[in-house]
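Removed: one protein chain of the complex. Kept in place: all other protein chains.
Right, chain A next:
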Amino acid sequence: MARLVAKAVSKTYGATKALRRGDLEVEAGEVHVLIGSNGSGKSTLCKIVAGSVRPDGGQLLLEGRPMTVSGPEAARKLGIGIFYQELSLAAHRSVAENILLSDLPGGLFVNRGALNAKAQRYIDLFQGVTGDDFHADATVETLRPDQRQLVEIMKALSSEAPVLIFDEPTSALDRAQVDRFFEILRRLKDDGRSIVFISHRMDEIFALGDRVTVIRDGETVATKRIAETDPAEVIRLMVGGEETLVAAEPHQPTVVAATAKTVLAVSGLSGAGFRDVSFNVAAGEILGLGGLHGQGQSTVLRALFGAPSPTSGSVQLNGATLNPSSPRATIGRGLAYVSGDRRRDGVISGRPILENVTPIHAVKQRLALASPSALRAKAKPALEALRTKFATFNHPISSLSGGNQQKIVIARWLIDRPDVLLLDDPTKGIDLSAKTDLFQLIRKLAAEGMAIVLYSSEDAELLGNADRILVFNGGRITRELTGEQRTRFNLYQAAYEAGEAA
C-alpha cells in the first residue's frame, strides 16, 4: 500500500487550469522524482499535498485513509514536511531559529541553549560542506545563497516528517553539498521515509530517484521505475507523443540573409546569474532565448539594458562599443527593453495613457515641454500598430486590461524606433488575442530590419517565432538550435541536460 496517494487532484486559478489531473503514489522508503516542464503543474501538486494550496477536486490518501489538509500547519501534523523553491527564511534571525522556526522548543521563553543544541543536530549533518562562518548563531542575512539553501533544507529535515517534499532544493548548492545532501536522503529512505523530489537536472534524477512521475500540461502522464527508463524517454514523456518530436510547431523561419549585418554583438558577458554569454543578432533576425525559468535569460537581457550593468564582457552595437551603464544610456544608443513584469517595470500606474506611451519619446528627443496634442499625434500610430483598445488618452492606464496595458508599454518604444528590441517574457499574463497582435508586430518589426531578442517562458512562442534559439542552462548558453533543429524535443533535451555544477 502506498503511503501517500493523490488521485485526480485539480486546481484552477481564475482562467488558468494549473493542474487538471494530478496523480501521484509515493511508497514508504523511496525517493520519488516529479518532473515536468515550466508551468506543467508539479509545484501546484506539491503545494496541494503540503497544504499551502487547496485543491478544487480529487482525493488525497495518507496511509490508505482519506486526508484533508487545511493548511501547512495541518500538513505538518499529518507528517508532511516541505522545502519550498522560493526561499522563506527570516533574514534577521539566526540559523538555529530558522531551522526550528515552525516548532521552536520551550514555552513562553526561548531556551537558546536547547534551541541551538537541537538545531546543531541538523547542522552536523552537513559538517564539512557548509562553508565558512556557518554556525547556529549566524544571522541568515550574512550567509551566501548556497548556505541559505542549506538552512532551508535543514528546516525541512527538522520536521522529521515521514513524507518529505523537496521542490528544487539543489539550485544554489555546489557539488559537494549536493553529494552530502543525497547521502542524507538515501539514509532517510533506508529508514523508511518517503521523499518527493523535484529537479530539473537529469543527472540528479537518475542518481537519486527510485521512480519518476512525469507531469505534462497539468496531467500526470506516466510513472516509471528509474532503473527501467532513460533520460531520452523521460524527455519524450514530457514533450508528448512521438509524433510531436519533429517540427510540430508552426514556425516559419525567417530567412535571414547571410550578409545581414550584425547589429548587436555580445561577447563574454558576465553578471549576477549568468557567465560568459556571447552571441550576435543580425538586422531582421528574431533570436530566441530558451531553457528553464531563471537560467540567466532574463538577467542577461536586463544587463544589456543596463539594469543593472553586467560585471564584465563587451557589447558592440552597430560596430561601436556600448557601455550598458543605465537604461537611460542604452535607450539613447538605440536599445529597447520590454519586461514581462509590467506592473513592476512598465506601467506608470494611475497616470493617463498619454503619459505612459510617451516617456521614451521624451528621453530620445530630449523634450522639455509636453504638448499633449503633439504627443497624441505621435502616440496614435504606435498604438494603432498594436491594435490597442482604449477610450481616450486621458484615461488612466490602470483602466485597461492587462493585454492592453502591455501594448501601451510596448508602444512607447515604437514612436522612435530602436535598433534592438529586447523582449523579456513579454506575454506573461496577457490574453491570447493580445499575444497574437504582439507577435504579428514583432515579426513585422523584424521584417523591417529591427534586431530582436526574445525570451519566452512558453516554448511554443519561441519555436513559433524565433529564427534561432539559444538554450540557457545554469547561467550559460549550452546549445544553439538553428533551422530544423528547432524542435520541442531538442529544446527540452538541452534545457534538462546536466547543468554544470556551480
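Just so we're on the same page, a contact is a pair of C-beta atoms (placed from the backbone, for glycine too) under 8 Å apart; a residue touches a chain by one contact, two chains touch by 3 or more; residues count from 1.
The criterion applied here is as follows: contacts and distances are computed from a predicted model.
One chain of the assembly is not displayed; among "Autoinducer 2 import system permease protein LsrC", "Cytochrome c oxidase subunit 1", "[Citrate [pro-3S]-lyase] ligase" or "Helix-turn-helix transcriptional regulator", its UniProt protein name is "Autoinducer 2 import system permease protein LsrC".
Residue A:Ser371 is the one among A:Thr142, A:Ser371 or A:Gln440 that touches the chain not shown.
Touching the missing chain, out of A:Tyr337, A:Phe439 or A:Phe489, is residue A:Tyr337.
Taking the whole complex into account, chain A touches the unshown chain at residues 305, 307, 326-328, 331-332, 337, 339, 344-351, 355, 358-360, 362-363, 367-372, 380, 383-384, 387-392, 394-395, 412.
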